[in-house]
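Of the protein chains in this complex, all but one are displayed in their positions.
This part shows subunit A:
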Amino acid sequence: MNHTIEAQSIKLGYGSKVIIPEMDIVIDKPEIISIIGPNGSGKSTLLKALSRILIPLAGCVLLAGKDIHQLQPRQVAKIMAILPQTVHAPGDMTVYDLVAYGRMPYKKMFEKLDSDDQECMAAALEATGIRKMLHRRLDSLSGGERQRAWLAMALAQEPRLLLLDEPTTYLDIHHQLELMKLVRKLHQDMQITVIMVLHDLNHAARFSQRMIAVKDGLLFADGPVEEVFTVENLRALYGVETTIMTIEQGGSSHRVCFPHDSCLTQGA
């Protein structure tokens, strides 16, 4: 089965406030895709629409060719897992409890977790490196560990598409890096398509293959990182002068940008 997700001339907003007047996007390859753009540009709104949390005012989001809001929510949950920017869980909940929720789409009304579910949860815990924290309470975990527990829940859904909204927001640079590397590893090992909203452009440039830049509710640029991540685009998107250079490190290279001055005339 293909897991193409497609936005067809979607109009997005809340009530009468339109955030994105019209947009088309096709995501048909298992890549890591970063959505970037300035505050208020509509990138989170776009991710919410793709993850069926927000119903488009017009147009539709198609998953494997079918309107995502016409599909059974449980069926979608077996293909797509989402992790919102801020998540809450009762502090006394354990990692086990949280990861078990990831099996919910696979369970009927009174069905208990069986050995297949246990296998799957074990794999998710293994992949995120928190297997030994299985019975720890969530409120005893550090920010980075907690984020990995949530990721393990998403992985227990056995998704083909993983949608993350600023997954590194509350983490220090060490844990940010660990999380991004984990996301890349999951993508490589399981061929999961990852679509994420990222504020950190250098993470976006380093860890994704494709970038979608959104500005004022419109698609500003969409393509491989080398095409989108340019001095001109960043100036137009953010109104910031940057220097972009390539860092060679450990046999691989990636681009980084150094913002050094704002230029209001160009950007705004």
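Quick notes on this structure:
Keep this in mind: a contact is a pair of C-beta atoms (placed from the backbone, for glycine too) under 8 Å apart; a residue touches a chain by one contact, two chains touch by 3 or more; residues count from 1.
Keep this in mind: contacts and distances are computed from a predicted model.
Think of the chain that is not pictured: of "Phosphate transport system permease protein PstA", "ABC-type transporter, integral membrane subunit", "LemA family protein" or "Succinate dehydrogenase", UniProt labels it "ABC-type transporter, integral membrane subunit". For the chain left out of this panel, the touching residue among A:17, A:88, A:174 or A:260 is A:88. Among A:49, A:63, A:77 or A:212, only A:77 touches the chain left out of the display.
From the options A:122, A:177, A:218 or A:244, the residue with contact to the unseen chain in the full assembly is A:122.
The set of subunit A residues touching the chain not shown comprises 48, 51-53, 72-78, 80-84, 87-90, 92-94, 96-97, 101-102, 104-105, 107, 109, 115, 118-119, 121-122, 125, 134-135, 154, 157.
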